[in-house]
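Report on one structure; see the data block that follows.
Removed from the display is one protein chain of the complex; every other protein chain stays in position.
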Amino acid sequence: MFIKNAWYCAGWDYQVSQGKTALIARKIAGERVVLYRKLNGDVVAMEDRCPHRQAALSMGSKEGDELRCMYHGLKFGSDGKCTEIPGQSNIPERACVRVFPVVEKDNWIWVWMGDPLKADPSLITDAVGPSHPDYNTRPCYIQIDADYRLENANLADLSHSSFTHDATIAMGWAQALAKPQHKVLPRGVKTDYWVRNVPVPKFVEHMFPPGFMCDAHFDITQTVPCNWILHFRVFMAGTATEGESDGMLVLDSWSCQAITPRDERSVDYYYSWGVSKATDRPGLSDLLKEGLDEAFREDKAMLEGQQKRMEEKPNFKTFDIAADAGPGKMLWVLDKLIKEEASQSESLIASMA
Amino acid sequence: MFIKNAWYCAGWDYQVSQGKTALIARKIAGERVVLYRKLNGDVVAMEDRCPHRQAALSMGSKEGDELRCMYHGLKFGSDGKCTEIPGQSNIPERACVRVFPVVEKDNWIWVWMGDPLKADPSLITDAVGPSHPDYNTRPCYIQIDADYRLENANLADLSHSSFTHDATIAMGWAQALAKPQHKVLPRGVKTDYWVRNVPVPKFVEHMFPPGFMCDAHFDITQTVPCNWILHFRVFMAGTATEGESDGMLVLDSWSCQAITPRDERSVDYYYSWGVSKATDRPGLSDLLKEGLDEAFREDKAMLEGQQKRMEEKPNFKTFDIAADAGPGKMLWVLDKLIKEEASQSESLIASMA
Partner (left out) sequence: MFIKNAWYCAGWDYQVSQGKTALIARKIAGERVVLYRKLNGDVVAMEDRCPHRQAALSMGSKEGDELRCMYHGLKFGSDGKCTEIPGQSNIPERACVRVFPVVEKDNWIWVWMGDPLKADPSLITDAVGPSHPDYNTRPCYIQIDADYRLENANLADLSHSSFTHDATIAMGWAQALAKPQHKVLPRGVKTDYWVRNVPVPKFVEHMFPPGFMCDAHFDITQTVPCNWILHFRVFMAGTATEGESDGMLVLDSWSCQAITPRDERSVDYYYSWGVSKATDRPGLSDLLKEGLDEAFREDKAMLEGQQKRMEEKPNFKTFDIAADAGPGKMLWVLDKLIKEEASQSESLIASMA
C-alpha cells in the first residue's frame, strides 16, 4: 500500500538532462513515470504509458517541449494533451497522458503521485544537496529489493548500525545503547539524541588522534513515504552541552536519503553524506561516501533476506523490543495517512452517489 | 487464446536435419513439439512429452524413423504409437504420442495444431523462400516476449514504421500518411497501397543517386495465426501506374514473415527479405537483411515494453486512431475464427450428450 498524496523522489537533478534521448523511465509507487526537461529547464513527469496502445513513452522522442510516442507517432504536450496524430486531423478528448506535479529542490526531483490540487511544495522535506555551497556532498544510488516499509523501519532505528554496520559506520554499541527521543510529526517522526564519550567509527579512526573520543549528535527528520534527513555532528568528548552546539566541532555533516518505492517489494534509494567545508579534511568525504556505500550494501543484504522470509511466512508471529519505538511511530504515521486517503476517497464516492 | 485449426510455422527447413541428435524442440501455441526428419526426408512433429512419465522426447534418440525416449527407453513410431517397451512384451493401447500434421513449403516447416482431419495444405500462406531461384533471400530469426496479438497489430499497420523504424527501414513519414486499403479475407487481411514520390529509406540512400525519389508499392497478405507476406516493389518516381507494375522497377522484393506464438506472451519470429536477382546489386541484400534485423530489434523493445504495461494495467482504457483499421480487421478475423472453433467444440459436446 502506498500513500498517493506525497512527494516521491524521482532521482538526482543531473540525471534528467536536455539531450534528445534524455527520457528517464522510473517506477514510483507502482506507476510508470517518464521524466524529461523542457527547453526552459523545467522537468516534466508523465505516466510512461501511451494512452493509444500502452507503448512506453520513455522509448519516444522529445521534440522541443513535447514528447512523441515512437510507436504510432502521437505527440503530447507537456500538459499531457495530444497535439498531433500523424495523418489524422481529429484528436479525441481522451488522447491524454496523466501528468504529475514536479518540483526540484536540493538537487532532488520530486514527483507528486496523488491529487494534483493537493500538491503542496512545502511538504517536501528540507535537505542539503550536492550543490549546497557549504557542504561537500556527492549523490549516490542503490536499488534494494525490499518493501519500503522495511526501509522505514530500518532508518527509524539506528540501533541496527551497531550490528549490521559493525565493520563500517558503527560507533561500537553506542547507537544500540542510546535512548533516542522520537516525536511524531504530522507526516513523519523527528528523532534526536546524543551518544557520549565514544570512539569514532573504525573506518575513519586513522584520521583522528589515537584514542580520540567524541560526543555525537543525531538530529533526524523522517517523512513519508520514506525520506530521512540526518544532521550529524561530532564534538570532542565532553565539550558539548546537551541540546546546544557549543562544543569543539570536529565533524559537521548531513546525510540526506530519499527512498522511493518502485513497487511493493523494491525501492530506488538516493542518498548522500556531505561534510561541511569547515570540518572536511583531505580524503574524508571520499571515505565517508565509501563507508556509506558499503553500509548500504550491508543493509541491502539484510533487508532482502528479511523480505524473502516475510514473503515465505507472512503470518509469522514476531515480538517488539525497546528499539522498535521509532519504527513503530513511523509506520503508524504512514498507515494513518494511507487510511485517511482511503476514507477520503470512499466518502468522495459516497457524496457523489 | 489460440486458434488450433491453423498451420503454425515451426521454423526453417534447414533447422531440422538428419543427424542423430537432430531433435528440435519447439513450443507452439502452448504445446511442446519435437520435430525430426525420417530417412525419406519427411518431417515428423510429435508432442514433446513422453506419455509414460512426461519426459522430454526431444532429449530422446532417433532410431531410423522412430524416436526413443531416453528416460526409460520406450520407442515410438513416426505415427506416435509405441513400438517397444524394453524388457516387456505387452504394449498398452495408450502408449501413444500425439502426432501433428506437417507440411514443408517455401522453406518453412508448417505444423497443424488442431483436428488432423481439417489439416488442409491449401490454407498455408504462399511465400517466397530462400530456395526460390529468382530471389536472393536469407532466413532470419528473433524471439520476442510479447503476445502474438500485439505482433498481428504491429504488422497490420505499417504506419508505425515511420516512427519505430525512423532510423532504419522507414521511408520518412510516407507510411504514416498513406491510406492503405484493407480487404478482409476468410483467414486474414489483404492490404494494398502506394506511397508516391518519396526518398528511399536512409540506410540504403547511398546506393541510389543523390536526391533519388521513388514510388513504392506494398502488397500484403496477412493470415492467421500471424503470417505476413509482403511483395514490395520500388519504382522510379512517377513511372508506375496505379494498380499496375509497368514503371521503371528499381527494387523487386518479398519479405516473408511467420510469427508463431510460443505461449500467451512470447513468439518465435521467422522472417526474410529477398531481392529479385534482376534488381539486386552488390551489398544490397546484406544491407536489407541488416536493416530488417535492426528494425526487428526496435520492434522487440517496443512490443515488450507494451506487453509489460498491458499486463500491469489490463483494464487501461485505450482509444483508436485511423491507423488502427488494419489491426482491427486482422484481430477481428482472428477472434472470429477462435470463437467459431470454440462453438464447434461446444456443439460437438452437446451432440454427443
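Order of writing sets the chain letters: A and B. Residues in each chain are counted from 1.
FYI, contacts are C-beta pairs under 8 Å (C-beta built on N, C-alpha and C of every residue); 3 or more make two chains touch, one makes a residue touch a chain.
None of these values were measured; they are calculated from a predicted model.
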Tell me which of B:M1, B:A55, B:L249 or B:L284 is the one touching the absent chain. B:A55
Out of A:K183, A:H206 or A:R309, the sole contact with the unshown chain comes from A:R309
In the full complex, which of B:H72, B:K277 or B:R297 touches the chain missing from this view? B:H72
Considering the whole complex rather than only what is displayed, give the residues of chain A touching the chain that is not shown. 153, 157, 159-160, 162-164, 166, 173, 176-179, 301-302, 305-306, 309-310, 312-313, 316-319, 321-323
Could I get the residues of chain B that touch the absent chain, sorted low to high? 32, 49, 51-56, 59, 61, 68-74, 85-88, 92, 94-95
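Heads up, the rule we're going with is that only the chains that are shown with their structure count from here on.
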Counting in whole Å, what is the centre-to-centre distance of chain A and chain B, each centre being its mean C-alpha position? 47
